[in-house]
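Omission of a single protein chain aside, the complex is shown with its protein chains in their original locations.
Up next, chain A:
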């Protein structure tokens, strides 16, 4: 079967800054793929090239086997694109927004009316469809933002950080809907800097940092690369910078980064056994107030691959 999306060696430069650097990955039909990376990693720029908004300096994109550069209109018909920003007319109602974009996607009037009902239902906004978007909460706006992209039943849904600025309840609701859509066979590209979201929704993950996809695989594959390394989160009162220096010198510690004014994240081979050594190493740099040993996860993989954390 043709993959839902294939991109190869995508490059985008602004001036002499290479913002996207030879990015390539593929998404199989019905697969949910996550691009995980911190702010400024190049996720949005990559997506802009995938959906035909931005012409890559190098590289190619195929959506459902169609080259985006050669036949952008046909390729775009297969994509449901949800911009990172709320791309709605605030002075219009959700229904009016949906009608306008639906018409732009070429849906016939009658079909459009029923589809609008369906997608409003899908995102749980049936009762509020005739209210102005202006009056919505952040979560409702996000959900409407997604609804617009679903009108034309796209084969590939592209969500760019769909939960930014959303209350926890709405976030869960959004993730539920997205999972349901994937369950129905829709292919998905999901970008986020939230590890939990990508871990939950996506079967395969690309880790992107400073414009490069540094690793790509299932969560299991990525974590396996850590080779039995645990993630340890330390909290302490004192000089975190000095403490992190000392911790890095401990045998078995591969990374030690400051993640807050009183927190340090470590990658430690055989984390549990090394705890006493870690506490000793901190010494008079501060008083340790908490220690948490976490099963190897994407956050640990990210730290392992890039030497930095997802959220700064």
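One rule holds for everything that comes next: contacts are C-beta pairs under 8 Å (C-beta built on N, C-alpha and C of every residue); 3 or more make two chains touch, one makes a residue touch a chain; residues count from 1.
Criterion: contacts and distances are computed from a predicted model.
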- Query: Given the options "ABC-2 type transport system permease protein", "Formate dehydrogenase alpha subunit", "Lipid kinase" or "Nitroreductase domain-containing protein", which would UniProt use as the protein name of the unshown chain?
  - Reply: "ABC-2 type transport system permease protein"
- Message: Looking at the full complex, which residue from A:55, A:153 or A:273 touches the chain that isn't shown here?
- Response: A:55
- Query: For chain A, which residues touch the unseen chain?
  - Reply: 48, 51-55, 72-74, 76-77, 79, 81, 83-91, 100-101, 103-106, 148
